[in-house]
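Only one protein chain is missing from this complex, and each of the others stays in its spot.
For subunit A:
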Amino acid sequence: MRNISLNFKKVWKSAFVFAAFSFLILSGAQAQDLVEGKTLFKDKCASCHNLATNSTGPALTPKMNELDEAYLIPWIKNNLALTASGNKQAIEASKFSPTEMKAFPTLTDDQIKSIIAYAKVGEPKKEVAAGEAAVDEGASALSIVGIIAIIILSIIVLIVLGRAVKMLERLILQKQGIEIVEEESVSLTVGVGRLFKNKKFVFFTVLCLVVVLGSFGWMGMWETGVHTGYKPTQPIKFSHELHAGINQIDCQYCHTGPFKSKNATIPSLNVCMNCHKNVQAVQEDGSVSPEIQKIYNAIGYDPATQTYDKTKEKPIEWVRVHNLPDFAYFNHSQHVVVGEAAIRKEKGLKPTDPVCFACHGPVNTMEELEQHSPLTMKWCINCHKDADISDKKDDAFYTNVIKAHEKIKKGEKITPALLGGLECGKCHY
């Protein structure tokens, strides 16, 4: 028995030494390759390929491990030429999808090798710490509520205990035959009663109450029906922060309407699928992120087979954040196309910000979208009164109109209000 285990130890040791040695040699170069490979992969391949799953193109990790570099390099450089040359393997491979793979003649062999190296290994597993941090963040709000609850509970417990102690004390005292002297509680009510007979005090109190309640009421009335900060829970936890902020996707990529129509339009799911056919934020267990899975469910897409099933379609019911009443007509294009310059100036937007931020606020920082502006008529009117549209002087539509107005309003700035922008029928019809 001993001998065997010794032998085994020996073998294991030598194997370990060999492995460590070879790793030392390779790791420097390989790490370098992997970094470059990853960059190149993200840049050139990721729009059509995933590592682990099939998308427009096949999953790369198994393919790279299965195929041999001598074939892969010419294929990646120019797959069409390879297919045309009659390479059987290439012809077979080109049947994967009707979409032809792009040729990459500019990539060097080394670069391709880096990509292959990266693709073979794949993404290192997510660090556990990141996951924990996320959990913590999720719990933070809960814990505050919890703490408050605990405090309240303990106060209640203390009070109850205090009472119990008092009761017990009394019982003991009674048993001991000691007389209990009741506290003089009468004095307090008498005092309060006297206070209420003091006319000055009453007047002052009532005045205070009226002022406080009145101002609350007044403020409350102005806020009636105003939903600034309205942040409903959406059926999909779509983050504008992630898409518009971190990934810097232009607003118009998804909201195609505002620059041509009255509606900004909520993107249809085919727009989501442009990216999310590939971007699946795969979980540790290999499944698609549950939020992205909701897109798939709605459009009837099966990521495993990459097929759409019309019968499983179920439209997503988003909750409208910005609600204008039906009797008010609002046209996005009127504002973001015709009035863009004036609005930027009026709202002091940075030149790099999209004009949308003027009313919708810094959408690129909103994890959940909320209503930024009050959307009250007063808010509309104020802007129509103040915005300076003098820049329209050279615009053929405005030339005559502005010229005519300038005659009477010399020197004043030209605002939408001056051109009739405050008239009821301009928005209510």
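Definition applied: a contact is a pair of C-beta atoms (placed from the backbone, for glycine too) under 8 Å apart; a residue touches a chain by one contact, two chains touch by 3 or more; residues count from 1.
Following the convention adopted for this analysis, contacts and distances are computed from a predicted model.
Enquirer: Of the candidate names "Mannitol ABC transporter permease", "Glycolate oxidase", "ATP-binding cassette domain-containing protein" or "Quinol:cytochrome c oxidoreductase iron-sulfur protein", which one corresponds to the UniProt protein name of the undepicted chain?
Expert: "Quinol:cytochrome c oxidoreductase iron-sulfur protein"
Enquirer: Consider the whole complex, including the chain that is not shown, and state which of A:Lys42, A:Arg163, A:Lys237 or A:Lys260 touches that chain.
Expert: In the full complex, the listed residue that touches the missing chain is A:Lys260.
Enquirer: Would you mind spotting which of A:Gly162, A:Pro290 or A:Gly420 touches the chain that isn't drawn?
Expert: A:Gly420
Enquirer: Thinking of the whole complex, not just what is shown, which of A:Arg320, A:Lys378 or A:Lys413 touches the missing chain?
Expert: Within the whole complex, the residue contacting the unshown chain is A:Arg320.
Enquirer: To test your reading of the contact rule: which positions on subunit A touch the chain that is missing from view?
Expert: So the residues of subunit A touching the unseen chain are 224-225, 227, 230, 232, 256-257, 260-263, 265-271, 298-299, 313, 315-320, 323, 325-327, 329, 331-334, 337-338, 395-401, 404-405, 408, 419-420, 423-426, 428-429.
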